[in-house]
Structures are given as structure tokens and as C-alpha cells.
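First, the structure itself, so that you have it in front of you.
A single protein chain has been omitted; all remaining protein chains appear in their positions.
Here is subunit A:
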């Protein structure tokens, strides 16, 4: 049971004031992670583990609401469709969000799903092992535990830095730290891949990223919610200010107005800032909430 509007963490059901019998309960959008890739089978029956990346970098000291993630899966070379199981093991003290992956698997197909990897505080830096085991094969994926300072951020000064937001909606998984998790994709955003504030139709909303020291910045890219089902021109952010914290004071360095796209780039004269924040002023369509997928700072 759902309507499009209600699915987007809309405000609570209003008291009956009109003749309408009822108003639908809000339900969060879906955040499915299963991906299927068809293929052909030679009928050996072999089950092969697969991973979405050759290695996983898991930063230390980040908000546990935004763990490292990797796609894991298995490919069937069986004659017939079946339910297949793969074991998932990880070296302590790291923990993984599954101990096994079990799924229906047509012959020749590959199925993948998301695995979250948590790094407890106090974990030593270094390389750990994630092992994906089927009866036929074990695939070991190295997991590199490193500090945020040593992370290869590709020039994005915001990546994995501490985030504070004015509020967080509780109907699904909308952690503020997700705006710096390195994932620009809107898919599965209610499953921990985006931030949704808790104050419907109340502005402004703010989300601030500490840069871990004074850094020279001159560009901010903002990715707002934008999928086929929830397009940016209806559900995305419309107006916002980009502010930089210089010498303890927030300064507005750029403004975006009337945005209808899934991403917007702001360039400005270089400043040396300790932090960057987005001051959200309005969203499109229902104009209800701030929905940000990612913020990159250069």
C-alpha cells in the first residue's frame, strides 16, 4: 500500500477534516539491491562466487551508519534453476551484513546483492580478508582498513569526512553521512544512500561537512534525488546556498536557484575553509523535504 507522495516520507496523516475517508500511511521507497545478469550455462553445476570490486577500502572512524559496501554474488553453471547458497566470511574484528547469500538463481545467471562491511573503533590499519565460499571455489577480496586522511579521495575533500545535519527523517535509512560516502547514485537512496531531513515544508535545512583542517576550495557538486520514479524536477532540491566556514564564520560562496537537474556544479573564487555546508531553501514539486545523495568539494 503506497502512493508516490506518501512513499517519500511525507508528513504524518492529517486529522480527518474533509469528506475523504482516510489518508494513506507514509511508506518509504524501495531500496532493492539485487541485480541479475543473464548468461548461458554449460551444465557443470558449478557455483562461482563473484564480487563487484577487486578490493574494498574500508575507512576507520567513520559514522557506523555509513559502512563500506561492496556487491557480492554468485554465478550458476547448473542445468536447472535452483536456490543457491554462498558463505560470507570476514576477518575479525571487521563485521559483514550477511553470513551467507541465498537466492533463486536461474542457470547461467549471476545474482548480486549489497554487502555492508563495518570497521569497529580501534581496528588496526592494514589488510583483512573477505571470503566468499561456494562448494567449488573461494574468492578472497582484500579489505584495506585505512584512515580518512590516508584515503585516496580523488580530489574530493568531502569524501568520508564528518557530517552534521539539521535533522534526519526516521521513516527509513537516511543518514547524513551518506552525502559523503562516494556513491552518487540515487538508486536505493532510502536504504542508506541519501539524506532526507525530518522537517517537512520547513526551511532552511542544513548539512555541513568538516574538511579535517583548513583546505582551499573553489567548487562544490551537489547530487539530489533523481530516478525515473522520483525525478529531480519533482522530488529534488531546487534552491540552496553553498557556504564555506572561513576563520570560524560562515560565508555564502555560491547560490543555486531553480535547479531541476540531478546534479549541479557551483564554482567560486577560492577560499580557505574548515568546513562547507549546504543551506537548503526549497525543493521542487511538493516542496516538502531536502533530499541529497552526495556532496563533493574541490
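Side notes on the structure shown:
In this section, a contact is a pair of C-beta atoms (placed from the backbone, for glycine too) under 8 Å apart; a residue touches a chain by one contact, two chains touch by 3 or more; residues count from 1.
By our rule, contacts and distances are computed from a predicted model.
For the chain of the complex excluded from view, the name given in UniProt is "Alkaline phosphatase" [choices: "Branched-chain amino acid ABC transporter permease", "Cytochrome c oxidase subunit 1", "Glutamyl-tRNA(Gln) amidotransferase subunit A" or "Alkaline phosphatase"]. Within the set A:70, A:111 or A:179, the residue that contacts the chain not displayed is A:111.
The chain not shown here is touched by just one of A:46, A:133, A:219 or A:298, and that residue is A:133. Although one chain is not drawn, its touching partners on subunit A can still be listed: residues 1-5, 7, 13, 15-16, 18-22, 24-25, 27-36, 38, 67, 81, 83, 85, 87, 95, 97-106, 109, 111, 113-114, 116, 118, 133-135, 170, 172-173, 187-188, 191-192, 227-229.
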